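For reference, the structure I am asking about is given below.
The complex is shown incomplete by one protein chain, all other protein chains being positioned as in the whole.
This part shows chain A:
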């Protein structure tokens, strides 16, 4: 749309600026609070500009270890969460691409049965199957392991479905041309299907990374050792019910640190992400 009406432009910008302020202000406030001492935070009003305890607070959180979460450093928790989020995102993508590839491009007995089985699991959210899944993980001795943390979250009907829909848009002649060109199933997957799916993969990676990063219920159940905890759980543990025990300045530091990696993933992959959602290269 190309319009040249200054007033409309002004209103549009006002609305957008207002929206950004509403979204950004709490984050700014969290950042400001993370640079003040506990005393300053607890004695209102909180200043709107950053204080001078930036290095002290961040140093304490990252290196010092925090009592409320078993003395584990934030670095360790960030690492755990990054491993979990990456493993879930990569695992889901690999499994989904392979299963969608099988369902779309191969004729085998029971193809539709498998398709519907995958489809039906769409209707079962994590919460519904969480107790049986927990029991299985306990029996396999996977409590407090990265495998236990990530494996149950990897199978994904949604991602399989997305890739299936994308694969169905690939013209059958392209598959036939590849067959005539001597590309077997693996070569076709590697040389043609994966390059064509790369924008979809990037978009899905961003979504799934954030999904993995913000997992709460499952990590809470499967980890009891604080050294295997994730940042989201730690954040929750730090906030105590008696206000006086809560190191608010460190809570704010952890909150900021928990936000940063997903934001970085989105920023770095933004170009691919938008492409994957908008463009279909034919």
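The criterion applied here is as follows: a residue touches a chain if its C-beta (ideal position, glycine included) is under 8 Å from a C-beta of that chain, and two chains touch if they have at least 3 such contacts; residues count from 1.
One rule holds for everything that comes next: contacts and distances are computed from a predicted model.
Participant: Given that one chain of this complex has been left out, which of "Anti-sigma factor antagonist", "Sn-glycerol-3-phosphate ABC transporter ATP-binding protein UgpC", "Ion-translocating oxidoreductase complex subunit G" or "Electron transfer flavoprotein small subunit" is its protein name according to UniProt?
Facilitator: "Sn-glycerol-3-phosphate ABC transporter ATP-binding protein UgpC"
Participant: Out of A:177, A:239 or A:268, point to the residue that touches the absent chain in the complete complex.
Facilitator: Of these options, the touching residue for the absent chain is A:177.
Participant: Provide the residue numbers of chain A that touch the chain removed from this figure.
Facilitator: 171, 173-174, 176-183, 187, 191-192, 195-196, 281-282
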